[in-house]
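Here the complex is missing a single protein chain, while all its other protein chains stay put.
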Amino acid sequence: MNVAMESTIDLLLRGVTNVTWQSVVMLAVGCLLIWLAIAKEYEPLLLLPIGAGCLLTNLPLSPLVGEDGMLTVLRHAGVDNELFPLLIFIGIGCMTDFGPLLEMPKMVLLGAAGQFGIFLTLVLAVLLGFSHNEAASIGIIGAIDGPTSIYVSRQLAPQLLAPITVAAYSYMSLVPIIMPPIMRALTTQKERQIRMPYSSRVISKRTRILFPIVVTLLVGILVPFATPLVGMLMFGNLMRESGVVERLTGASSNEIANTVTLFLGLAIGSTMVGTSFLKWSTLMILVLGLVAFCLDTAAGVLFGKLMNVLSGGKFNPLIGAAGISAFPMAARVVQKEAAREDFENFILMHAMGANAAGQVASTVAGGVLLALMGAA
Amino acid sequence: MNVAMESTIDLLLRGVTNVTWQSVVMLAVGCLLIWLAIAKEYEPLLLLPIGAGCLLTNLPLSPLVGEDGMLTVLRHAGVDNELFPLLIFIGIGCMTDFGPLLEMPKMVLLGAAGQFGIFLTLVLAVLLGFSHNEAASIGIIGAIDGPTSIYVSRQLAPQLLAPITVAAYSYMSLVPIIMPPIMRALTTQKERQIRMPYSSRVISKRTRILFPIVVTLLVGILVPFATPLVGMLMFGNLMRESGVVERLTGASSNEIANTVTLFLGLAIGSTMVGTSFLKWSTLMILVLGLVAFCLDTAAGVLFGKLMNVLSGGKFNPLIGAAGISAFPMAARVVQKEAAREDFENFILMHAMGANAAGQVASTVAGGVLLALMGAA
Amino acid sequence: MNVAMESTIDLLLRGVTNVTWQSVVMLAVGCLLIWLAIAKEYEPLLLLPIGAGCLLTNLPLSPLVGEDGMLTVLRHAGVDNELFPLLIFIGIGCMTDFGPLLEMPKMVLLGAAGQFGIFLTLVLAVLLGFSHNEAASIGIIGAIDGPTSIYVSRQLAPQLLAPITVAAYSYMSLVPIIMPPIMRALTTQKERQIRMPYSSRVISKRTRILFPIVVTLLVGILVPFATPLVGMLMFGNLMRESGVVERLTGASSNEIANTVTLFLGLAIGSTMVGTSFLKWSTLMILVLGLVAFCLDTAAGVLFGKLMNVLSGGKFNPLIGAAGISAFPMAARVVQKEAAREDFENFILMHAMGANAAGQVASTVAGGVLLALMGAA
Amino acid sequence: MSDLAWGLEMTVVGMGVVFALLLLLMGVLILTARLDSPDKPAADEPEPPQATPAPLATTPVPATEPAVEILTAGLTVQQATAVALAVITHAEVRRQQAAPAMRTHAPGSQIHTSRWVSVGRGAQNQSWNRR
Amino acid sequence: MSDLAWGLEMTVVGMGVVFALLLLLMGVLILTARLDSPDKPAADEPEPPQATPAPLATTPVPATEPAVEILTAGLTVQQATAVALAVITHAEVRRQQAAPAMRTHAPGSQIHTSRWVSVGRGAQNQSWNRR
Partner (left out) sequence: MSDLAWGLEMTVVGMGVVFALLLLLMGVLILTARLDSPDKPAADEPEPPQATPAPLATTPVPATEPAVEILTAGLTVQQATAVALAVITHAEVRRQQAAPAMRTHAPGSQIHTSRWVSVGRGAQNQSWNRR
């Protein structure tokens, strides 16, 4: 018809004409993440929103990622200032019972061993040509802890936030698949059958309350960069153990955690823009993340074997694998493997202690990494 | 006494001396909205906060709408960037069952027919002297969908946001009062008595999950302006149907929806400032909104009659009226009217399908309107 | 080793080297607040987050209070614009039953009498050398109402926000300890034994709904500065009494109140920076706050005695002490004291009326104070 | 002494204003009470709304009332409590399901709502798998 | 009359686009229905997930089904309801406890979850006071 009409049609078709190959691939990636979340149940609470965010971001001319777009608003509100991962840490603190760790303090060391993968992956990444900051960010996937990965990589290499987050959460959900073969390869049947006595000790309420405060002070003074991560985790745990702020504990572990998880997922998804995500480096990050995970598990098991030798054969090295922080899935996998060899072997509580230690150690390692990178 | 004293008294009385006739009228309007919300139960979840926001805004010298005032903060946080209506759409998606629509795909067309009123009202508004953008904003009341109205009018004519929102929500709540006379006037008794077979079909979970994804991709690519509205509605529905993110579905349809509804109402109320609300145009908008609503209903019923003719008398035209998006009230009114003629006539499921289609069609129409206005 | 290594070690130890005596003292103060919250249960819902915020802020080089630090973000989001205390007021309104006050309107006067302490403390503070604005802020502790104190002191003397908030919440929790001795000292046994008839009157729903609207209009027009405080308190109460927005009432008094309480506590704690908190003035504020509290109680009881004289000995002067706003603890203490003298004396309902009046009067007094300071 | 003078002035003016305002409020309340009581004794409020499921506290009590006695015959108080609680909780769950946000009033509201809407919405909000 | 022309053009184009889009959607839906029904009659969905504890509404019904009859023998319908509700609510509570945010799927999910994880996590999330 007239010119206005034609331009109208142009405008109506502007969506179609703005489809690029990158956007098509990213739409497929978004659908893949959604499929993983729903069909495979890989961390659906985060991968489903991330996948949806990815879809909505890569639709042509999406107003959601414009200047005042909703996803941009969410990103500014909680990702750029690291508010969301820290709020989630409060919730995790509210839901974590450090009792098994308090009963068996030596389990703390297993948590440290579970962070080896971070640094070994860092070495690999830097050899593959990533910059130092990028290498450190990739290494943090080895913490096997979503919020820590987001927090650290946001500061060191924000351009890699999307692939790192996706890798971190995907691998966290692969714990039951990836860990067992490594655990079996590195241990003998006899080692896996080692039974461990479980002398339960009543942990007083006072100790339970002192624990988060002491950890915060200790870590906060020695590694200031870890203050936010450790502080929020321990603040949540303090509220939990105090027993006097049930309303706040409930809000932190339910309303706030759920809302923030939803917003965080969408915001992370919105960083998966085709032109910056579809790079060779993304694939390498995914591979390196997997390597980091395997190295973590292996380092944990090997450290377990060391403890077995030191204790004169009384320590089941499988427990070492629980030192990574994927809490409490890692501990469960350890118990499953132990029960596979000897149905009556119950090492869950030991594994839980190591697992809780891994949670703390991950935040400490994240802080140390930030400190070291600040130095370099 | 002294000068300070006098100025003190002046200042204490400054509230009284700053009462204007506009503020008095607006206080009355606020009270009216509160009365409608409480005594008449017209959408109280939104009209009560809007009324309260209107009251608090029009009190003399109200600090709540000052630069850092709470209502201003809320408006910036969620209305100016359209965050709040989109969050509400996630919640609506979580609560909407598109099953009846998936069983009877042809009901989709009734949803389209229910949007005629938007454009006919637009014509009326432009003839009455409103600018093109304003006319389109007024027309969107015909979508009979609160969040869509807020979203669209915020972009096209923010100065009319208050009256349009009030009109949209008021008329949504008047569905059971306004629709029946129109439905009866346009149909014969025989038509209203038409029974429709309801051959229920099991919709697989896969289809239910694919539906929101397909709609998002389809609409998002063809009408980028509709991406936020459709995307959030369908994201909510995807979470619902996935069945793996109950925590997020719960948070979206409860905590987030409730909090956002409260804040949105207060913020909308704060835009009802006397000097800009008390204009001839506001009254015209209220009237035109009512016209839009009636035109929608009529168009729906007439389209239903067309489908009846095309199907050889097997389609109950009342169902056409459910094509507007006031979900699920419109479907309920349709069933009520049908049952009035023939107590055993159960067309609720068909009406629900049309109603769900109306919900989708409203967001599509909103996006098309934005696209066309971007073009013009 | 090399230079990088040394600087690395320097950086790792930078936390330790940045510990100052102020930070150590503040860490102790934080622990003290946490201890008060947990062991003594002094308003734990606020003092625990405040204490944790204080700890996390005063850890050396804490990134949480840096430019984009989480605590800074929270402070900007809700303290600097007074959003958080106002949201809490909505929740308090949702949970307050003004029924006893509506049954006995003359109790309103006791609420007024309970605000004397504000102004007497103001006089003391100004004599001790505080500036006018600071004196007024310190006086507001006498409102014995946390959110009011935060709201007013944020506007008049933001530099004193931390000590004032800590004082306000600490003393609110000390109601059962501080009030009884004063009450006993100022009344005779005979006075405390006065029984009061309680002729309950059915308050219609209409009156209950009109009450918040009328109070908002009345106070809002006469004292614009009180509009936010009174408006939000009464908006919450309107939602409660309307009975049609249960979802919003629930969200306001649960999800929103809990989340905001948590964030508010952390943000307030983050203002307790050693260098500005550890001053002579802080100690004076704590003492003056205590004085304000005592003066409030005394003024209330004395006014109660006046009413007793005026009523010819039929008014139990203990009820006067309930006119402060610490709701509903003050009313409970009054009943306890009365029952101590005469086990069957039930004056709880009268005390509740006075207590609810104290709540309203506190917000009014806060607004009047702001108005007067604006004038001076 | 200017500070003291200022302080006392503030006290007088401030408390004066506070008392004046609250006196005014008292007047309004008394007026409201007068206007309200005579023409509407209590008809306005046949059964006051209960925002919270507070009456649970009293559920054991009905077990001793004759009307309910029939139902609870053969049950201990604990059993009766369980049954009553179950029924009330069930109603609460239903009413919350039936209340889509943003859509008119909370439909399960025991005063105002038609059962029809309540059940219709509740049903609509779940999957149609009965068929 | 340019305004009228513009308005009518908007109407035609707008409704045209809306109808076109929804027709397309209808086509896709019909296609999906075709593709979906034959190869997967209903096997994909042995028991559809229920996001809300809606089936509570029907709990009295099982009391009349033979399989449950054994369990409920000697109970009134009310008692059976109470018991059923208690068990369901209990399951709901357990599953919610068992679901730490940010950690994989809601573990109590009746379709997908192993009982093992559910109980393990639930236990982990409370204090170890049994010992």
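A, B, C, D and E label the chains in the order they appear, each numbered from 1.
Keep this in mind: a residue touches a chain if its C-beta (ideal position, glycine included) is under 8 Å from a C-beta of that chain, and two chains touch if they have at least 3 such contacts.
Remember, predicted model here, so these are calculated numbers, not experimental data.
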Which of A:R240, A:R332 or A:H350 touches the missing chain? It is A:R240
Contacting the left-out chain in the complete assembly, out of C:V166, C:M329, C:I347 or C:V368: C:M329
Interface residues of chain A (partner: the chain not displayed): 101-102, 105-106, 108-109, 111-112, 115-116, 118-120, 122-123, 126-127, 132, 135-136, 201-207, 210-211, 214-215, 218-219, 222-223, 240, 243-247, 249, 357, 360-361, 364-365, 368-369, 372, 376
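Basically, only the chains that are shown with their structure count from here on.
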Relative to chain D, chain with the most remote C-alpha centre: A
Chain separated most widely from chain C, comparing mean CA positions: E
Compute the distance, rounded to whole Å, between the mean C-alpha positions of chain D and chain E. 30
Cα centroid separation, chain A vs chain B, in Å, comes to 40
Whole-Å gap between the CA centroids of chain B and chain D: 29
Per-residue overlap in chain D, given as positions that touch at least 2 other chains: 13, 17, 101, 105-106, 112, 125-127, 129
Check: chain C positions touching at least 2 other chains come out as 222-223, 243-245, 247, 250, 255, 368, 372, 376
